[in-house]
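For this depiction, one protein chain was excluded, whereas all remaining protein chains were kept in their positions.
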Amino acid sequence: MNPVCLVLGAGAGIGGTVGKRFAKEGYHAVLCRRSDEEGLNALVSDIQASSGEASGVLLNAVEDDTLEQLVANTEREVGPIEVVVFNLGAQIGDRRLQDTSRKAFELCWRLATFSLFRLASAVCPLMEQRGKGTLLVTSATAAVRGNAGQHAHAAAMGGRRMLCQSLNAEFSPKGIHVAHVLIDGAVDAPDTLGKMLGPDQFQALREQRGMEHDGLILPEKVADTYLHLAQQHRSTWTHEMDLRSFGDHPWWNH
Amino acid sequence: MNPVCLVLGAGAGIGGTVGKRFAKEGYHAVLCRRSDEEGLNALVSDIQASSGEASGVLLNAVEDDTLEQLVANTEREVGPIEVVVFNLGAQIGDRRLQDTSRKAFELCWRLATFSLFRLASAVCPLMEQRGKGTLLVTSATAAVRGNAGQHAHAAAMGGRRMLCQSLNAEFSPKGIHVAHVLIDGAVDAPDTLGKMLGPDQFQALREQRGMEHDGLILPEKVADTYLHLAQQHRSTWTHEMDLRSFGDHPWWNH
Amino acid sequence: MNPVCLVLGAGAGIGGTVGKRFAKEGYHAVLCRRSDEEGLNALVSDIQASSGEASGVLLNAVEDDTLEQLVANTEREVGPIEVVVFNLGAQIGDRRLQDTSRKAFELCWRLATFSLFRLASAVCPLMEQRGKGTLLVTSATAAVRGNAGQHAHAAAMGGRRMLCQSLNAEFSPKGIHVAHVLIDGAVDAPDTLGKMLGPDQFQALREQRGMEHDGLILPEKVADTYLHLAQQHRSTWTHEMDLRSFGDHPWWNH
Partner (left out) sequence: MNPVCLVLGAGAGIGGTVGKRFAKEGYHAVLCRRSDEEGLNALVSDIQASSGEASGVLLNAVEDDTLEQLVANTEREVGPIEVVVFNLGAQIGDRRLQDTSRKAFELCWRLATFSLFRLASAVCPLMEQRGKGTLLVTSATAAVRGNAGQHAHAAAMGGRRMLCQSLNAEFSPKGIHVAHVLIDGAVDAPDTLGKMLGPDQFQALREQRGMEHDGLILPEKVADTYLHLAQQHRSTWTHEMDLRSFGDHPWWNH
């Protein structure tokens, strides 16, 4: 039986690509996303066509008990979850404070912070019993610095990072690897950046950033690093790291 | 008419003491807390007995519209809010992940993060119209590092800090001073630390930390610094600072 | 006998202004700078004309034994040093790596890092015997993030900050207050920024930043904060804080 890699937020960018990569390495990829059943099925078929194992789950992470049931179902029907890729985003675009509704602020938190807490609450006790497990958390620049218009996003991502440090403090000594990966730049992802910009502007950005598009973070290269993190020996674990394109300014520069 | 200093979380520790101090400096202190009407009335009387101006409000910050109405009422009945001291804590004690309920996790966020967002949403537009205002936010070590058992608290406080940076980015250029004050140590506060430890253990700690209790952070000294922050000229504002007793280890040391 | 405030780097910006302020509060200000004897004498006379106490010392901090002798002479001839304002800058302007000579890199370190180590080595044992003392260290954005062209400056200032944390860890429990003050923006200082820009460009910047020049950090307002730090009660000390004008972006924003 293949070990299971559970991916939350398995769109056409980092999430789906990482899931594909883990499937290639022998994991059963359980790919979860909120919408676009067609896209999800295509991703699953794609993996299976390359002799990989995958299943797809459409679910709304912020609804009650969805994540809790997802973990229970996966463990029962697919197998023990060895790796979780927590890739739910909560970027709602820049909004001034007065344009940020209480509802939007809360939704960001439910997606970025509370969902991780619920997922971890469901899966960490199981990993603890098995004495091992990996929790790879995609994070954003907003986790380490607030910015104009980022009230909801930064508050939620800042919470995510502190939660990761707290999870790490409790579970690292029990053999569970929690890694917070700061994606500090634009990702070449049609489902998120592409939709935010629209097709023309997205294509223009890709061309402007270089023929190989390597001025944008490439999801398949992110997958290399996620796989490396999942393979790190427990004597030598990374808890926090950043990723950005060579041509981008790190968040601390201007 | 005195300028107004609105204090959220005006117990017998930092909040009430800072309120008293601003009243002494000529502000009308509007002191808000969730419970202990008697204690609140005593604090108000105490200020008035020294010729200061104060009013007390009992309110539950996490309930719908309480903070929004508080701001509206204060502006209408007392006067323009010049300084907000946001002093709501969300320390629920160390709890392992499996002992941290979804409810507790959410409550921490409602207290530490969402309340600040709601308060800022209500008061910042008014301050913006007036071209000035000060928002002093008491924060905790958990805002900058997660720790074992601090899942809920650290996630909420990390969100608080990133929200402060986002508020600062939007409102500092508009003349509103947002300061995030990291209280990095035990405070000589009977209402919080005292209740957490119980009277005997609290007294023992005070004695162990020195005859003048200066091994604990003294609320009246915190008030000195809060007042200084509120008086800083806008050419020279502090956004982030820490406070701890000389005898305490900073959070980054061990 | 007045307590002594020793200022390293007492030019017409932060250093001299802070010295003046401490003199006004009853300290004997010992003002040290490398050059401009005339300016130094004028500053001393200015303080004395307001019934303050001051003396001036011309010295090159990077030369052997200058700082060590300064501390010894001051203690013997003026009195116990209660406050040190360490205000030596090491900004050499942006230079590409290949334009940064080994000599320039080393000089930055001698000014920004090694001088602080030497000064602290001379004065902290004396403060330790007296069970009190304050070391206020002016620092720069380069202490917390490197930037293009800042190889020498950032390396030196990063060292300064880590040294401050190390000094704090050893000496705070012994009653010595070490504060690292991050000056995160342009200072309205004719001796440093003024010389770097030249008189016309400096004046243009001042005008562009507002009639009251409050878009630049004002040295006299910095002095308010330095004085506050020196007066903080040891129960409630700040080790790190930032200062910038309301109109400036914090270093973490863009």
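Lettered A, B and C in written order, each chain numbered from 1.
Everything that follows uses one rule, which is that a contact is a pair of C-beta atoms (placed from the backbone, for glycine too) under 8 Å apart; a residue touches a chain by one contact, two chains touch by 3 or more.
Computed from a prediction, not measured in an experiment: that's the story for all the values here.
Participant: Based on the whole assembly, the unshown chain contacts which displayed chains?
Facilitator: The omitted chain makes contact with A, B, C across the full complex.
Participant: Could you tell me which of A:Glu37, A:Asp99, A:Glu207 or A:Asp224 touches the chain that is not displayed?
Facilitator: Candidates A:Glu37, A:Asp99, A:Glu207 or A:Asp224; residue touching the omitted chain: A:Asp224.
Participant: With the missing chain put back, one of A:Asn60, A:Gln129 or A:Gln232 would touch it. Which one?
Facilitator: Candidates A:Asn60, A:Gln129 or A:Gln232; residue touching the omitted chain: A:Gln232.
Participant: List the chain B residues touching the unshown chain?
Facilitator: Interface residues of chain B facing the absent chain: 144-145, 147-148, 249, 251-254.
Participant: I need the residue numbers on chain C that touch the omitted chain, in ascending order.
Facilitator: 96-98, 100, 102, 105-106, 109, 113-114, 117-118, 120-121, 124-125, 142-143, 145-152, 154-171
Participant: Could you pull out which residues of chain A are in touch with the chain that's been left out?
Facilitator: 165, 168-169, 172-173, 175, 177, 188, 212-218, 221-222, 224-225, 228, 231-247, 249-250, 252-253
Just so it is clear, only the chains that are shown with their structure count from here on.
Participant: Answer with same or different: of all residue numbers used at the interface between chain A and chain C, are over half used by both copies?
Facilitator: same
Participant: Quick one: chain A and chain B, Cα centre-to-centre, how many Å?
Facilitator: Spacing between the chain centres: roughly 34 Å.
Participant: Taking each chain's centre as its mean C-alpha position, how far apart are chain A and chain C in Å?
Facilitator: Using C-alpha averages as centres, the distance is 45 Å.
Participant: Could you check chain C for residues that touch two or more other chains and list them?
Facilitator: Each of 249, 252-253 in chain C touches at least two other chains.
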